[in-house]
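Yeah, one chain of the complex is gone here, protein chain that is, but the others are all in their spots.
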Amino acid sequence: MLKATIDAETFRESIDAVAALVTECRLHVDETGIRTCAVDTANVAMVSLELGKDAFETYEAAPEELGIDIAKMKSILGMMSKGDLLSLNLAEGSHKLELSFGSYQYSVTLLDVNTIRKDPSPPAIELPGKVDLQGSALSSAIKAADVISDKIALGIDEKTETFFMMAEGDTDHIRLELGRDQLIDIQPAEARSLFSLDYLKDMGKVMARAEKVRAEIGVDHPVRFLFDLAEGSGHIQYLLAPRIEAE
Amino acid sequence: MLKATIDAETFRESIDAVAALVTECRLHVDETGIRTCAVDTANVAMVSLELGKDAFETYEAAPEELGIDIAKMKSILGMMSKGDLLSLNLAEGSHKLELSFGSYQYSVTLLDVNTIRKDPSPPAIELPGKVDLQGSALSSAIKAADVISDKIALGIDEKTETFFMMAEGDTDHIRLELGRDQLIDIQPAEARSLFSLDYLKDMGKVMARAEKVRAEIGVDHPVRFLFDLAEGSGHIQYLLAPRIEAE
Partner (left out) sequence: MLKATIDAETFRESIDAVAALVTECRLHVDETGIRTCAVDTANVAMVSLELGKDAFETYEAAPEELGIDIAKMKSILGMMSKGDLLSLNLAEGSHKLELSFGSYQYSVTLLDVNTIRKDPSPPAIELPGKVDLQGSALSSAIKAADVISDKIALGIDEKTETFFMMAEGDTDHIRLELGRDQLIDIQPAEARSLFSLDYLKDMGKVMARAEKVRAEIGVDHPVRFLFDLAEGSGHIQYLLAPRIEAE
C-alpha cells in the first residue's frame, strides 16, 4: 500500500536518475520511504535511490515491492509542469499504481517483480580520495572529454590537493584541474582510475542539476558519486566500474 | 483580383491551420474576404478557414478562385518577422501572386485550380456536447495521450458536467478531467467518441495558440473544433471523423 504526495520535480529527478542506467527496477516501499537499487545490463554501473518520507508532502505506506517500468514512467513524468503536486496511490493488493497531477490521472499496471533482476548488494568499497564539487562543473568536464575521447581518467594529485580529469584523443589531450579553492571540499589521497564516457555522459546529465556532488575515487577502482535531492531527504548514489588502462 | 495588406502573424496562423491537413487548396476570394475548405487525402479530416475583410488592414478584391501551394507558402511565411505587414497582390487575370513584406518581394505562380480537389460540402452534423476551453489545455491533453497511445477518447460526463479525455496503452491509461470551473464554458450532453492522435497532434499544435477553442462532440460522432483569429474577424473549423472503438 502506498498513498503519498510529492513535488513533481523531485519525483521526476529521482526517476531520471534511475533511468540513466536501467529501464525497469524493483521499488521498495515501507513506512520510512521508498528506495531502489539497480545495475545496468552490462554490470558496469549501479544506481541506488532513497527517498525518505520527509521528501514527500504526505506519506503513508505498508511494506511492498513494486515492479516499475522506468522508461515509461520517465516519459509520463515529462508531461508534468514545474510546481505540480503529484499523488501516488497503490491500493492494498492492487497491481495498478495511480499517479495524479493537475487534472490528469494516470494509471499504470506494475511489472511482475519476479521478471526484474534482484537488487544487487552494493559492494563495500572504501575509496580514499573524496572530492565535493558542483554538479555542473563535473558535467562540463565530462562533456569536454567526450569531444576528443571515449574514456576519461579521474584522479587526485595528493601534493597539490588537486582534482583532475584527463582524456586523450589520437593527437590531442585535454586536462582539467580543480584546486582546493575551486572545489567545495577535497580529502586528498592518491587516486587515478579510467572510466568509459558512455556511462558518465548519462550520469553527468543527471548530476548537472545537483548543487553538490561527492566523487569518491581510488587507484584503478570504481568511482562513487553521491548527491542529494529534496533538501537532503533524498539520496542518489552511482557506482561505476573502472576500465583497464591500455599500455 | 486581390490587393490587400494584413498582419503577417495573422496570415501565417491562417496558412498554418490549413497546412496541418493539406498541401494545396482552392482559395476563394471576393469582396467580403477570403475562405477555403479542404479535406485531407484520406478523407478523415476537414479544415475550413474564413478571413473576413476586417481581418485585413486594407482589402480590395473581385471574385476569383486561387490554387495555392500551401506547403510552399508556409515555408515562405516562416521567413517573416513578427510585426511585419504583408501585402498580397494579384493583378486582374494574372497567375502570379505577389507577396511583399519588409524589403522582400516574393512572387508565386498559382496552381491550376482544376488540378486541386473541389471543396467538400461541410456536413451538417448537430453535435450535442459543447465545451469551450483554452487551446493550450487541449494541446497538452493531446500530447499527454500521445505518450501512451495512438488513439484518444473525448467525451462529456453529463452528471458531473465534466469534459474528459482518455487514452489507453497496453498496460496503462491516462485520464484528464476538466470540470466546469476549469473550463471556459460547457453545455453538457452525453458524448464519447474515439479519435486518431495522428490528426489531432497536428491540429493541437495550431490550436495551442488559441485563447479559446470550442470542441463539439457526440456519441461515436465526429468532433468539431472552432476557434477565431484576428480578434474574431477570422474563423477556423476542424472536423475529424471518429474511429470505431475496438471491442
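Order of writing sets the labels: A and B. Residues in every chain begin at 1.
Note that in this section a residue touches a chain if its C-beta (ideal position, glycine included) is under 8 Å from a C-beta of that chain, and two chains touch if they have at least 3 such contacts.
Everything numeric here is computed off the predicted structure, so don't read it as measured data.
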item	value
Hidden-chain contact residue, picked from the options A:M1, A:L85, A:V113 or A:I174	A:I174
Options A:A42, A:A71, A:A91 or A:V147, residue touching the unrepresented chain	A:V147
Hidden partner chain, touching residue among B:T41, B:Q105 or B:Q187	B:Q105
Touching residues on subunit B - with respect to the absent chain	69, 72, 75-76, 78-79, 103-109
Interface with the undisplayed chain - residues on subunit A	140, 143-144, 147-148, 171-178, 182
